[in-house]
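Only one protein chain is missing; all other protein chains are in place.
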Amino acid sequence: MDHTELLFFTEVLVGGLLSGVMYSLVAIGFVLIYKTSGVLNFAQGSMVLFSALTFVSLVERAVPFWVALLATFALMVLLGLSIERLVLRPLVNKPPIILFMATLGLSYMIEGAAQLAWGTQVHALELGIEDLPLEIAGVFISKFDLFAAAIAAAMVTGLTLFFQYTRVGLAFRAVADDTFAAYAVGLRLPRIWATVWTAAGFVATVAGLLWGARLGVQFSLSLIVLKALPVLVLGGFDSILGAIVGGLIIGAAEKLAEVYLGPYVVGGIESWFAYVIALGFLLIRPSGLFGQKPVERA
Amino acid sequence: MSTESLAAPVAAPHKPARAALPLRKEPGAGPAALRLEDITLSFGGVVAVSNIDMSVEPGEIRAIIGPNGAGKSSLINVISGVYRPDRGRVWIGGRSYAQVPTQKLARLGVARTFQNLALFRGLSVFDNIVTARVFARRANFIEQMIGLGRARRERLDARERTERIMSFLDLTGIRHTLVGTLPYGLQKRVELARALVASPQILLLDEPMAGMTLPDKRDMSRFVRAARDEFGMTVILIEHDIGVVMGLSDRVTVLEHGRKIADGTPAEVKADQAVIDAYLGVVHEGDEEEPAASSGSGRRVSSNGGLR
Partner (left out) sequence: MSSSVLSSVPAAARLSLPVWVGPLITLGIAFGVIPFVGTSYLFDAILTPFLALSLAALGLNLLTGYAGQLSLGTAAFMAVGAFAAYNFNLRVEGLPFVISIGLAGLSAAVVGIFFGLPSLRLKGFYLAVSTLAAQFFVQWALTKFDWFSNHNPSGVIDAPPLVLFGITFGGAVGRYLFALTVVTAVTLLTLRLLNTQTGHNFIAVRDHELAARVIGVPVLRTKLLAFAISSFIVGVAGVLWAFAYLRTVEPHGFNLDRSFQILFIVIIGGLASIRGAFFGAALIVVFPLVLSRVGSFLLGSYFDSGVLDMSQRIVLGVLIIAFLILEPRGLVALWDRVVRGGKAR
């Protein structure tokens, strides 16, 4: 291909990678909870919606930015803790699929509650970042996407440091490796779960703000869970690294397919294309991106 | 493999036990029912069993004993094709396999039970047992829905065999009970029935008496022996309880750290110095089951002698 085509390709690729970061952002919330409690938390999407809706509604009511941010975060932590306490604790030791169904119910509850409280209209969310294209070596990149990617990177680094170097973090990793052994050596599981749900609430807040700023805050925000699921299938439900790399792969593949394949298949393939990539990959390599053992376990 | 012998009607219940088979055939008197040839299996570098050779004569009751983590369950899992050994072959009847095809196991005339119960909890006792005739079914699902012709013959045959096995093992009274609600000992017995209904030539029992009360153990021993005597099948069982094993089996193979350290009649094995060392005075790091991860240096003398 000639130079212009190459530039265009790069532009599409970079755009895809950056939107992949946004997918990873949501996927990480799943991984945190899955690793410690074996729950695929379908309600993660509705938590993203809830946080964005809360934040934007507070800001619209003239609450200062940082206060609104803190209040939203506090609310998300409270929500996470109550979910852990009221829904998951009574279901401990139930099959994972039952827990999953419970989080399905949960997502209905949260979506309903969020919109009952704040209304169903679409809100615009301004984070003060202008979405202007930025030219780097002839390739135009969205400034907002770069900003989002930077935030995501900072968050991942922060989480990694937290889980690598703090006591709770070490305990988290012990639980993730072997719940039974963690019990046996007397780790306080409920405290770890609480921490993890707090972290998941935090991730949901960040994702809610970034996605909300991009798409507008509305019901469909909770559907980004459907974007995160193929990322998780690809990267493995229990790998933060997998969530990041999986997000990048899916983001890039999706954009490239939309641009280069879309015209041949009447377009609109983004609703299912990510799933096909993830499944195709798993069929070729059953252990997933970073997994050692085949993904059989439920 | 011969499907004819499998399809032969099972012996009528409660007929007088036929004379016990000769305990030891002369070597070369006939093909072994089962032969293991240099079986070695490891998990990610940890050796579970190594260089196991073993030959079981038709009609024999063979016990495989050994301390926890000696590789007993690995061996059963190799024989039933759950694991593929790194090296060696498994001979069943006249054929050898690098990995026994698990889904064809029943058709090869091999049935097994599991160390931890592996019943179908959502089915009744009767349905659990009758389901194990699946290997003999040829009728497809449409034929089964219509229920005539061979589908009908197969269904009647399966039900009849199930009835016989149930009365043989005294299960008739609980035929409609969901297995999940039964006491442990009875569940074990249902699992035995599910294995027997396939009329196997080789019956693999993975710790059939683990966790049982003494009366349950006596019942189970009686049933295993009766099954052999009635149906002439070869029985290979893993057991922890050395007392049970000595009374029940014709020959005993002793494993330690994945190696075979002895093989002989119960009396011979009991007198074997290596067995006494491994079993009677010394216990190993108590890893639950395999792989035999513990190293030899981890030995320590135990007050309970490693026996239950």
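As written, the chain order gives the labels A and B, with residue 1 at the start of each chain.
FYI, a residue touches a chain if its C-beta (ideal position, glycine included) is under 8 Å from a C-beta of that chain, and two chains touch if they have at least 3 such contacts.
Small disclaimer: the values here were computed from a predicted structure and weren't measured.
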| item | value |
| --- | --- |
| Which of B:49, B:65 or B:106 contacts the chain that the document leaves out | B:106 |
| Residue of A:64, A:105, A:158 or A:190 touching the missing chain in the full complex | A:105 |
| Residue in contact with the excluded chain [from B:39, B:61, B:119 or B:192] | B:119 |
| Option touching the unshown chain, where A:91, A:127 or A:194 are the choices | A:91 |
| For subunit B, the residues touching the chain missing from this view | 80, 82, 102-107, 111-112, 114, 118-124, 126-127, 130-135, 137, 141, 144-145, 147, 154-155, 158, 176-178, 194, 198 |
| In subunit A, positions touching the absent partner | 40, 87, 90-91, 94, 96-98, 100-102, 104-113, 115-116, 120, 226, 229-230, 232-233, 237, 265-269, 271-272, 275-276, 278-279, 282-283, 286, 294-298 |
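The criterion applied here is as follows: only the chains that are shown with their structure count from here on.
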| item | value |
| --- | --- |
| Chain centre separation (subunit A, subunit B; CA means) in Å | 49 |
